[in-house]
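Working notes for the structure below.
What you see is the complex with one protein chain gone and the rest in place.
And now, subunit A:
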Amino acid sequence: MTEPLLRVDGLRTHFLTRAGTVKAVDGVSLHLARGEILGLVGESGSGKSVTGQSILGLVDPPGRVVGGRVLFKGEDLVTAGEKRLRAIRGRRIAMIFQDPMMTLNPVLSIGTQMVEAVQAHEKVSRAEAWERSRRALARVGIASPDERLAAYPHQFSGGMRQRVAIAIALLHSPDLIIADEPTTALDVTIQAQILFEVQTLCRETGTALIWVTHDLAVVSALADRVAVMYAGRVVETGTVAEIIGSPRHPYTRGLLESVPSRNRRGVPLRSIPGMTPSILDLPEGCAFRPRCDRTTGACAVMPELAGERGDRAWRCWNPVGAEVRGDAA
């Protein structure tokens, strides 16, 4: 097997706070081939966003990557210096955030910002950078790109702003885009437009994509593979068909059963009892144990991520579909 585009190995990002060490990401391993779309799914506090930020070295203090490796084309980004990271960010790996206003400077015109982004990494003339920005805007479906380049962020609607953010991410045809909930704040019809553009672009340019989201529906429509996170760890990974069709981790199954449209109308939803635990105070062993209906004595020890193959695995002693071992607690 050839070396994947990105291999994350045992990544651990901790936040050293006064209340204690928050293990936001605690041993996450992922891999991504060229042109592949990975959905990183989890609820708030699961560590999915911090995972995305850690890959690019964007975690702010008191957070710190305390362990693991992020191999991008064989190069470890965790040990890479800030200068090297700056050369990679935006050029080889781009990031799209949930709120495009975080990416865009409100007092500069879109054109100025895009030209700056082009010239930051390549020695090209202003005219050429402008032309490249124009093409990038046209590619994400923005009509009359010339006028739009002269406009300011506040003159755009939310969906348009997100398109601009995507266009900026595409400027250097990166190998990998990390998208952190980019469509969560958008309306359904606008979300569909953006998903459509992203899907087409990845197919055309061979850009790999990590789509961080809480929305299983979006992931199932868009991604090739899925990794489900819970309390800082990947609890299940597999293809979309495997995760949606035959989930093995009780948490994944619970998430799927909580989605209203998969249930019969008016019938109470099978929800997961309790709430996401505080990562400051995780239970011993499997973090999902207190909310799980398949828990046994074995669950007091953290299970390893194991399964049929490297990319079809789950972190559970009593996976769904198997006999519950030992005495049910």
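FYI, a residue touches a chain if its C-beta (ideal position, glycine included) is under 8 Å from a C-beta of that chain, and two chains touch if they have at least 3 such contacts; residues count from 1.
Please note the rule applied: contacts and distances are computed from a predicted model.
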From "Transport permease protein", "ATP-binding cassette domain-containing protein", "Extradiol ring-cleavage dioxygenase" or "RNA polymerase sigma factor", the UniProt protein name for the chain not displayed is "ATP-binding cassette domain-containing protein"
Out of A:L255, A:C286, A:C299 or A:C316, only one touches the absent chain, namely A:L255
Touch with the missing chain holds, among A:L58, A:L108, A:I190 or A:A298, for A:I190
Where A:S220, A:T237, A:T295 or A:N318 are the choices, the one touching the absent chain is A:S220
Note that subunit A touches the chain not displayed via residues 43-44, 157, 159-160, 187-193, 195-196, 199, 214-218, 220-222, 224, 240-241, 244-245, 254-263, 265-266, 268-273, 275-276
